[in-house]
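Below is one structure, written out as structure tokens, with a few remarks after it.
With one protein chain removed, the remaining protein chains of the complex are shown where they sit.
Going in written order, the chains are labelled A, B and C, and every chain counts its residues from 1.
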Amino acid sequence: MDAAFITDWIDEITRLVAGEREHLTALDAAIGDADHGANLDRGFAAVRAALSARPPGTPGDALVLLGGTLIRKVGGASGPLYGTFFRQAGKSLGDSPEVSPAELAAALTDGLAAVRALGSAEQGDKTMVDALTPAVRALEQALQDGAGRRKAFDAAARAAEEGARATVPLRARKGRASYLGERSMGHLDPGAASSALIMRALHISASGSR
Amino acid sequence: MDAAFITDWIDEITRLVAGEREHLTALDAAIGDADHGANLDRGFAAVRAALSARPPGTPGDALVLLGGTLIRKVGGASGPLYGTFFRQAGKSLGDSPEVSPAELAAALTDGLAAVRALGSAEQGDKTMVDALTPAVRALEQALQDGAGRRKAFDAAARAAEEGARATVPLRARKGRASYLGERSMGHLDPGAASSALIMRALHISASGSR
Amino acid sequence: MKKIINAVDTVVTDALTGLAAAHRELRVDLDARVVYRADGPRPGKVGLVSGGGSGHEPLHAGFVGYGMLDAACPGEIFTSPVPDQIVEATTAVSGGAGVLHIVKNYTGDVLNFEMAAELCADEGVEVARVLVDDDVAVRDSLYTAGRRGTGATLFVEKIAGALAEEGAPLAEVAAIGDEVNARSRSFGVALSACTTPAAGKPTFELAGNEVELGIGIHGEPGRSRGPAGTARELVRVAMDALQADLPLSGDTLVLVNGMGGTPLIELYIAFAEVDAYLREHGATAARSLVGNHVTSLDMQGFSVSVCALTDDLTRLWDAPVRTPALRWGH
Partner (left out) sequence: MKKIINAVDTVVTDALTGLAAAHRELRVDLDARVVYRADGPRPGKVGLVSGGGSGHEPLHAGFVGYGMLDAACPGEIFTSPVPDQIVEATTAVSGGAGVLHIVKNYTGDVLNFEMAAELCADEGVEVARVLVDDDVAVRDSLYTAGRRGTGATLFVEKIAGALAEEGAPLAEVAAIGDEVNARSRSFGVALSACTTPAAGKPTFELAGNEVELGIGIHGEPGRSRGPAGTARELVRVAMDALQADLPLSGDTLVLVNGMGGTPLIELYIAFAEVDAYLREHGATAARSLVGNHVTSLDMQGFSVSVCALTDDLTRLWDAPVRTPALRWGH
């Protein structure tokens, strides 16, 4: 997979986020401050602009540019967290012009570790970590089990979607939703929902069709 | 009619105004500032207190006390206007301990003249003047035609009610409602409505039954 | 209706109690219902008294202090004060140089201040009056009670107050008040109606895409309804109305005023549009004020007031003022 593959992935995330903007904001309105959809939409629009201004040469470049732009343009909790996720993943990839699915999986694992370090959220705290953790684990596992990249990405997306759904009954312990205490229960975490979109976008772009 | 007759009348106005408080306020909300009911209710409650603190010896006294109290307690447009109406009527009655219906009618005519002088409203301007003018005229006329006081007061009340109703299609030219221009048309003037209550109270108290 | 009140009948008294507790530099007479500067009256200084219905806070009590009012007479919500209050305030602030009544042009305010002025004359206090009628939404004609007094009241209170502080005689203080009024125009737009405690529900209903144009400050409906437009469009409606009545040029003093329920961020957006409009028309917002100053309870919306400045007016506007709601200068 080359830099173009990553920019395709980013395009796909951008599309999904734009389409789900209202939904993500509505999720955030229920237990947060009603800006998650607007935040990501603004961020990915800026990423698009950054990518066409300075087309990346390697997958690592692309992810570092993505992450850095999110950090610089989104704000809020999700900006630094997603920014760190992609930026760390990009750094882990180094400067190879082509990377394997297993290398991408390892890089995303590193990205997730950086997110956990930055936000100190554990799985079960009702955050994006609840979707990203099973997703990255499923991706590693599927590839280890010999799955092709399309199938492995699908497994990751499914795991993220399931992880997101599993946040519904949880009581939030990180981020704004934690202020609600028990009243956060019964709601889907917006960051977990957007993480599932990100993983689904990976699968869609690997499938070469929407 | 002695001072007690006038205090009965005042009691009856107080009761009617309290009962119609919400209605008067609603009328004022439509074309004014939603306080006419509260204004009069506050004013007549204060009059009651003033009357028991210093029971008036003559009808003139009672009306001067009534008018003065309204001026001092109501505020807004209706406070000085109704206050002047009753205060001038009381002054016109002088200090006789007993007055005839014709004397009362003449006094109310003087009161109305003072209201017109103060507010410079003409009939047809969509104000209390539109109810008071025909009421006072009908009262004078009925008495001239030899009617008894009960019948004459009834005629006055009917004329006030009709005068109030006749304000509905008018375009206001005085008071807050005038700011609305044509949009004041189609609404009953709150001051005209309260004037009708005042005249109806006179009839009720003369009938000795509610 | 949800409001932070104890009872409909105690709203004004309870608020004055809070005002007294919060501002030691004021003296609040709860019985007489008058708010005074604690340091007045000053012999030889013209006293300034204003008042009107409550519900427009900070107007008027929030403008009592050095360089502005000597006393304010708050009436019930949207109900002008009674003559007793005004007489009490006028005699108390009289320092021998006469007292100026600043009266917004509403029938109730005019009548009650007039009655009070007569009673004050009986007591030997010389009273002059400035009648504020800046609202261009109302046509001043035989067919109305005349223009309403709205945002320019603040201009008059500030500028006349500064001149009085300089020791000018009553006639001059009144004349500058009249001049400010003559040079000022206002226009208001509501996005929602206000709810008075007595009525318990909004005084009018607007659809989700409607605004009320040419509103006053008492929850009364405006002259017409229009579509809810952008900030630029709403400001243009207001400014066109001002401009049609008093062509704008040169230095102006601008108040972009919130009606009580509109967040400050939106008022700054409106101010940006007013500023741009003025520049387009060859005028400048040389002085400005953005915020909730002459309000209408919880109404959402804004009004724009513009005063065509002279050097004198600018100097008096810039003069020091120390009141709860307006303070600057050293």
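Convention: contacts are C-beta pairs under 8 Å (C-beta built on N, C-alpha and C of every residue); 3 or more make two chains touch, one makes a residue touch a chain.
Quantities reported herein were computed from a predicted structural model and do not represent experimental measurements.
Novice: In the intact complex, which of the presented chains make contact with the chain not displayed?
Specialist: Spelled out, the missing chain touches these shown chains: A, C.
Novice: With the missing chain put back, which residues of chain C would touch it? List them for me.
Specialist: 1-7, 11-12, 14-19, 21-22, 54-55, 57-58, 62, 191-192, 206, 208-209, 211, 228, 230-232, 234, 256, 260-273, 275, 285, 288-290, 292, 295, 297-298, 300-302, 327-328, 330
Novice: What residue numbers in chain A mark contact with the hidden partner chain?
Specialist: Counting only chain A, the missing chain is touched by 25-26, 29, 31-35, 37-39, 42, 71-81, 118-119, 171, 173-176, 178-181, 183.
Here is the rule we use: only the chains that are shown with their structure count from here on.
Novice: Averaging only over C-alpha atoms, locate the centres of chain A and chain C and give their separation in whole Å.
Specialist: 54
Novice: Would you kindly tell me how far, in whole Å, the mean C-alpha position of chain B lies from that of chain A?
Specialist: Taking the mean C-alpha position of each chain, the two centres sit 74 Å apart.
Novice: In whole angstrom, what separates the CA-based centres of chain B and chain C?
Specialist: Distance between chain centres: 32 Å.
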